[in-house]
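Heads up, the thing below is written out as structure tokens.
A single protein chain has been omitted from the complex, and every remaining protein chain is retained in its original position.
The letters A and B name the chains in turn, as written, and every chain counts its residues from 1.
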Amino acid sequence: MKDSSKSIKHIEKDKLSEFIKQLRKDFTVIAPRNVKDFVLFQELKADEEPYLDFLNSRQSPKEYFFPQTENIVEYEGVTDKRVPIVTEKQMRKRIIFGMRPCDVTSLSILDRLFVNEDYVDNYYKRLRDNTLIFGFGCSYPRTTCFCTSFDSGPFSTKGTDVFITDSGDTFIIEGITEQGKKLIEKLPDGDKKLLKTKSEIEKKALDSITTPPDVEKIPEKLKGLFENPVWEVISERCLGCGVCTYLCPTCHCFDIQDEVIDNKGRRVKNWDSCMFPIFTLHGSGHQPREFRFQRMRQRIMHKFNYYDENFDIIACCGCGRCVTECPVNIDVREILRTISEL
Amino acid sequence: MNKIEKKIREIAGKLLKDKKVKLIIGFEKGTLPLKARPTFVRKPEEVEKLIWNPFCENNLAVYIPFYRRYLDNGETIGVIAKGCDARSLILHIQENIEKREQIFIIGIPCEGILDRKRIEKEAFPGEITEVSEKDDTILVKGNGFEKTLKKKDFLCEDCIVCSHRKPVVYDELVEGDVKETEAADRQNQIKEFESKEPDERWKIFTEEVSRCIRCYACRNACPACYCKECFVDCSKPQWLGTTVDSETDLQLFQIIRTFHLAGRCVNCGSCSRACPMDINISLLVNKLSVDAKRLFDYETGIDVNEKPVLNKYSEDDSNEGFFEEH
Partner (left out) sequence: MLKSYLEYLGLEKGRFQCAWLSSAEAERFVKIAKATIESVRKLGPAKKLVRKTFAAENC
């Protein structure tokens, strides 16, 4: 007989590499790695341990579900006699190890767009279905974090298969889904005390997120603001680069290009950013979003109004990457506050 | 409030009151401890938000091309300019982006910008939540730690060898006792890299640029990158692939963009600071400035009446690099 408490396990920190080794037998393990003193999610090399002493990764792991560059189709042949090259590649199952709850939340946001009743993006779905998520509790949220503004939190287990909490000397490991529970079956059982430890860590983390902006009324508020002069003020310092959108775990715009060499070619999907003028430039030369304020308005509107209207969820998870990495310190929390005060 | 800040506000307030300028571009306090950010002041009562500290890292000349409508109306724009900002403005003037009399340069004697990224790494993997300045040190605090850092150990690479901390051209200069760096030799910054074998250099270059995510923050933060249509955005003809899975496209993007800055780069370091993937772009552009100096004895943005070095020709220009009969 198994009851739900039995899915609480723990693992000594020095036994972690052994556990990962086991996982690697059946899975490709993508985990945080220290790249020049900042962290990115990358595939672990043989015998490499994940770098778990981090706040959050510089780039979100969204690229493993929605790659920056992805082939849609490859083909062979000249102009009017093109034949697609069909290669049914078997995909190895993957684990994303150590994903922060905000980034996990971002997947549930993207799911509504890429996999819904009307439309299924097979490329996204395939990557999503083939991946298990090992969430990692966020013991030390950054000062720029505001996940609690949304349906998430530093220890939200939603969307994960297995959830890990760092309790100092050990990792508390919870199985969330059936698949997840199975993977951690062999780890030593944890007792109820661990849950208490976890809730203490969680409380401390929650307390450190002191001023999350209140987003509840934002979608409604934005409705009447399209023509408001506030956008020019907000966007005045914007340089028009793509840092905010490319680091954002929920931005999902893309551009499709054809590339041909000799008699082979491919149609390829690339990330694109609404902050670039070329994003909306028409073939005729007409530019519907000529000014920076129009592009900034689009970014905020899309996240906090259009997406909410279409999919009933705000397209932001409060990870704070756009805040910390913007070259001119445009702070989305501040924008939200400005908007709610209008 | 420090002496420089006080003076900046005084000058800015007067300019706006006398309606000598339409707009003043300067810095205000940011929302992060290690960041000051660009701000735009149009009313005399707003000058109180202007600040000055060693975290004023952006090159403000980058904003001038956005104010085409002001320039076309014959308005004047005031800019709080460090040495490098002023040189970028001079480059703009040389290249007919703006007229000299349309820019009011409020010169700041700059002691060098502190490298936010290197300071952040002092706290890695933690986070810096508080910072305060005291003479030639800064005190950084974070979750459970406190460190006093010497400013001179954390200067931006580009500021260490800066040869024009005091703006060379200005309309009003905020007094300050800044010494020009002795033996400011940019060559030193590339010496180590240059001494490596070619294959090793290529490897380092490739490793650096392979992290590129093509967000183009380097380009957009650069005051000399003001092309209306950047070569990477051209679709007819398309010069460059847009994917990130081709190493060559990433290399070419960096080579072509930086080479377009040959003789035009003032080495402000804005590109490196803007890069979210910490690519060392300064390592590339430094070479171009070293060569401009070595081959043509030229420094960018010094004289308003001069032309950029690659725009002019003289019979005794160096022929280095061209085919020679043996």
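Just so we're on the same page, a contact is a pair of C-beta atoms (placed from the backbone, for glycine too) under 8 Å apart; a residue touches a chain by one contact, two chains touch by 3 or more.
Note that the coordinates shown come from a computational prediction; the quantities given were computed from them, not determined experimentally.
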Of A:A46, A:V86 or A:I261, which residue touches the hidden chain?
A:I261
Of B:K99, B:K152, B:K203 or B:K312, the residue in touch with the unshown chain:
B:K203
Please identify, in ascending order, the residues of subunit B that touch the omitted chain?
190, 194, 198-205, 235-241, 243, 245-249, 251-252, 255, 259, 262-263, 284, 287-288, 291-292, 295, 310, 319-323, 325
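The definition used in the following text is that only the chains that are shown with their structure count from here on.
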Which whole number of Å gives the spacing of the CA centres of subunit A and subunit B?
32
Name, in rising order, each residue of subunit B that touches subunit A in their complex.
30-32, 35, 37-40, 58, 62-63, 66, 121, 124-127, 129, 143, 211, 213-217, 219-221, 233, 241-245, 270, 273-274, 276-278
Per the contact definition, I'd like the list of subunit A residues that touch subunit B in the complex.
35-39, 53-55, 58-59, 68-69, 140, 142-144, 236-237, 239-243, 245-247, 255, 257, 259, 268, 270, 273, 276-278, 292, 323-325, 327-331, 333-334
